[in-house]
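Just one protein chain is left out here, and the rest sit where they should.
Naming follows writing order (A, B, C, D, E, F and G), and every chain is counted from residue 1.
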């Protein structure tokens, strides 16, 4: 985790517990599809508050360009990271056993003026990964081109599904 | 704000912005009624994250025994303080312009296992003050006695209201 | 259940039915981890109203310092106990078959001014136990020290999870 | 219709605070329209728990046949009264400043098996009065006849409104 | 207690489909426990509107004293019956596959002024039966006495559960 | 209101009370814009149940082709009409003082299989009128052409708003 | 899919993915029961936006008279189709893994003034099919007659269920 490392990952995927990994790994898969390097870490807002703030503070200098943070319930991780980094933070509301992720969603999206979190749907870590790609692509024409290809492929798949369904 | 000060306040009332004070001052009034010393501070989780964690870490050593934290929307202050102090933290969901405090409530109460926040009703800072008194009274028979008097007075007032209403 | 007994338990864990015990036993486990003595009782607000009020009224004199009360649906037990004791009452919203605990949460947390209940997350009896420990620790430096150790251990476990996850 | 007192009221209208009277007085008006005697009292579950249980326990012997109870927020009054009386209890969810009465509704209607509360709409104390009339009319043919007249008059009024609106 | 038929049932239990019977039969069981006669019928507001209104209109004359109506989703049966009978109507919100009964609850409880429905908890048909018993007991001292015995037995059972749980 | 009248209206706009007219008149305005004849009536499901069913049963024979029904709270009017007519029924959830129309929406939209109601947004009676127009236009090319013109005009207005806003 | 084809289907059933077919096929079954021709297609608002708009724009000219569109989550398909067709669009909220279809319902029903979607219950594609039949029947007396037969058969089935249940 050296700073300004030549091979530093571009996206940080963090979550409050390794039990969130089954939800969050779809973000990693999406980044893999675009060849974006990433790291995955447990950074708990409530069990590792100091390390969590350090992670956020050092993220930009370590070469990260986007942080994806998943959390459930009183989900404070995305918002707290956003308060100590200048990078865009994508928040993934992880659904817990009760309340179907509505608590996670509101805890992440309803941030006060000054500190935004880019929130995606409940459990939608794949979209979090894709949002990170779009963020990086905003100033990378080649990556935008690959996102356009990806969207064309989505279109192809949907059309193929339609072929099978049509009646 | 020296440490282990002889006149250190017993309860810390903190909030994310001075705009929360009209809601939070009822906590102060309740503490005044029981002669409990307190301090009131703006400690924003999202705008002052480092100071916020420092506040929580130093609270017990400075002589505080209970922290009352009010916050609205994606309300992270009570839970983040609870993660860095051993003191009981009372959370007050402050209602914002939209969603009627439901976001604030869920963001405060739905804490993960290991880090509890003692949550009161939406906007109920007076009850936050009274919960702090009960917490202090748990090991202070004289204060429990005054809480019993307070409850008797609530009973008297309710009975008097009944007299006026009765028909 | 004699009064002022030398070995009287410090925390009372009560619930409306023994069917709540699978949820509520996590509170007992948390207290065991800190060596806090407790008792567990069925005290139903709706099926044992007189005994319920007696339980609350006698709690402080019997040596209890905190009451943890779990209830589901129209969950009246925590609030009714709070109305007849000077002790802090921790409320655990027990989720029932329908509505996912939202009814239990609102029935417990939305108490009127004058009678607070320290509410934790839906089904979060472990946190209720830990909140009782913090309440007792507020004036017990040795117990605060053990809570600090507990928090350090939470941190260790989270870091270890991170080690296993890291990639 | 009383068993004991010659002039005992037939319906008890109770509420947690006199501030609920503006909502609850519609129940009284409805009873007046049917010539049903009633009493109105402040009986707070949380500020007068002993008196509240006494009220419920003595209600039937005092000649009451139905209890109408209004409460807001963590609304425990209707359910607690139902636990200590054999009479039907009609619950009126009083809306508070936040959450629009949803907390009041769930706290009243979601009673556990064994102890029902006959719940009406948020703020619908007029319907609570009319439900008390129907309850009394269940075994009073003359009162049923007047309820039929009342329903015919509702029909007439609705038709008259239709005349004015028709286009 | 009938006016017309010598063996007419006292309570009508109706529902929109026989698929509601697994939920509604608990109402019948409760009535059996108190020796109250009842009938059970499918009376669908939306599939049998004419028969449904006839059922309501004739209920009182056939000797019924209370109607218990269960329905799910856009649950119109209890309210429509209440509009054509002078009897008290108890509404049971039957939970469907989605929305967990919240739609059923609001469709039943939020009746307009003039036409009340005595609503019980989601799926709580046992309490609907017990509310019918209380309604009949309002003017039947012997039945009130049996309800008091029932409540004493609830207390005994709760105490016995407490014995098994106590630790 | 003769049957098969030569000048019979094409759309029936009905509501439970004339107090709903301020919401419902937008449906009439929309129909006026397309030159569709209509009638407006108070037809209360709960205060005029017999007349309400008659209205529904006779609607098609009287020449109506679409019914627009507005109702609030436990909103039974649209669904009950749908149960006795073969015509399409458009339901408008009228928001009441509490719960912001959510009860009205669920009471109207969540109809059981067999009896659909075409539900529009809370308070959206203008869209109810436009949906009636589209229903009539389904087999009327000239009316479809006017709907296309209407949509082009919506487009023009939106573009004009954009002109004023653009910066 | 030729335009103005002699055997063109009358109803278009579209959905965002073939995974919605298990929910949506009930619409097809309902149309089959009435002998209404239909087509079923995957037309994804988000993966096939251009094709989706084309589908809507050409629908009327291809001979379709009603479009049934099912979608889940941020369900944009019904509303977007409604914006480019003059035909009535029936929206079916498909429930996803989280939030029980409430997001789908609100995303479909809460359309702005000018562009209505005829929304049915969560998952209620059978009712969507029946609403399409009613729409077609609005100006087809023979089809209205068959809908009346269908309703009579619903009544028969409900009565038969009642026979089996009656006790």
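As a convention for this text, a residue touches a chain if its C-beta (ideal position, glycine included) is under 8 Å from a C-beta of that chain, and two chains touch if they have at least 3 such contacts.
Note that this is a predicted model, so its numbers are computed, not measured.
Colleague: The chain left out touches which of the shown chains?
Modeller: Those shown chains that the absent chain touches are A, B, F, G.
Colleague: I'm checking contacts with the chain that's been left out. Which of G:11, G:24 or G:45 qualifies?
Modeller: G:45
Colleague: List the residues of chain G that touch the chain left out of this view.
Modeller: Answer for chain G: residues 16-17, 45-47, 49-50, 53, 72-76, 79-80, 82-84, 96, 99, 102-103, 106-112, 114-115, 117 touch the chain left out.
Colleague: To test your reading of the contact rule: which positions on chain B touch the chain that is missing from view?
Modeller: 16-18, 21, 28, 39-44, 47-48, 51, 73-74, 97-100
Colleague: Touching the missing chain, which residues of chain F?
Modeller: Contacting residues on chain F, toward the hidden partner: 95, 100-102, 121-123, 151, 154-155, 157-159, 161-162, 164-167.
Here is the rule we go by: only the chains that are shown with their structure count from here on.
Colleague: Give, as an integer number of Å, the spacing between the C-alpha centres of chain D and chain B.
Modeller: It comes to 36 Å between the two C-alpha centres.
Colleague: At least two other chains touched by the same residue of chain A: list those residues.
Modeller: Residue numbers touching two or more other chains: 16-17, 47, 73-74, 99-100, 102.
Colleague: Indicate which of the five shapes (line, ring, star, complete, other) describes how the chains touch one another.
Modeller: Topology of touching chains reads as other, fitting no named class.
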